[in-house]
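What follows is a short report on a single structure.
With one protein chain withheld, the remaining protein chains of the complex are depicted in position.
Let's look at chain A:
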Amino acid sequence: MVETLRPRRRFRQPSVIPGFGLTFGYALTCLGLVVLLPLAALVARASGLGLSGILEVASDPRVASALKVSFGVSLVAALVASVFGFLVAWVLTRYRFPGRRLVDAVVDLPFALPTAVAGIALASLYAPNGLVGEQLEKIGIKAAYTPVGIFIAMVFIGLPFAVRTVQPLIAEIDKEIEEASATLGATRWRTLTRVVLPPLIPAVLTGFALAFARGVGEYGSIIFIAGNLPYVSEIAPLLIVIKLSEFDYGGAAAIATIMLAISFLTLLLINLIQAWSRRRFGYV
């Protein structure tokens, strides 16, 4: 009789570093306390309204337009931040120029700056009498107190995410594959689009997702520049604050839950695209 040896499936993989049980338990506990518990409380609060109640809040035109502004502008801003972030990361890793380290450090400033400070600075720059706003006004663009202002603030705070996620990968690009492409007769454009960029797509997507998530949740820097006109430049987080100040906790929780659901679905989608592109590119 042949005895089949079936490996026992276990979570634990043999490893030289011990402590799987402890670290896994600790991580789960922290995740539960810090992330899941507040979210659960939020959902519990909103569920007091029932599904119909949440739908009712969502169908309020002011709420609906605020959600549209928040998510719509975040998407566009994340897209723009990804493109510019990629360029910044490219220049910082591929070229040596005086002041490179300084620029590299400046990239992180939006991380560190209190968002309100950023908001006030942006607002005064882009206001109709501000340094940049004045010029924009001349060509017919109103930046401050419109969705354009929200967009500018979101690009500002999203940019570091886009830069920092692709930067290490750009640094790791093997120069030989570019040379190989060139010896095979490929133009520079082809080398860039067929050889250099495709392996970077997953990292660019990660940066996009982070910038998007940050944009959706951003409050401080936006409210100073947005003007907060209902139906025009009012973002969902602000609406939540307004509901709270009116002691409409249920309404606030409902908007928050809707945002949470949309964010979760969007991030899940981006993750799936990422997994697909990793498989598509056959490595990592």
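The criterion applied here is as follows: contacts are C-beta pairs under 8 Å (C-beta built on N, C-alpha and C of every residue); 3 or more make two chains touch, one makes a residue touch a chain; residues count from 1.
In the analysis below, contacts and distances are computed from a predicted model.
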### Message
For the chain not present in this complex, what protein name does its UniProt entry give, out of "RNA polymerase sigma factor", "Sulfate/thiosulfate import ATP-binding protein CysA", "Urea ABC transporter membrane protein" or "MbtH protein"?
### Response
"Sulfate/thiosulfate import ATP-binding protein CysA"
### Full-complex contact with the absent chain, from A:184, A:229 or A:261
A:184
### Query
If the hidden chain were put back, which of A:42, A:125, A:195 or A:262 would touch it?
A:195
### Task
Please give every residue of chain A in contact with the chain that is not shown.
174, 176-177, 179-187, 190, 194-195, 198-199, 280-283
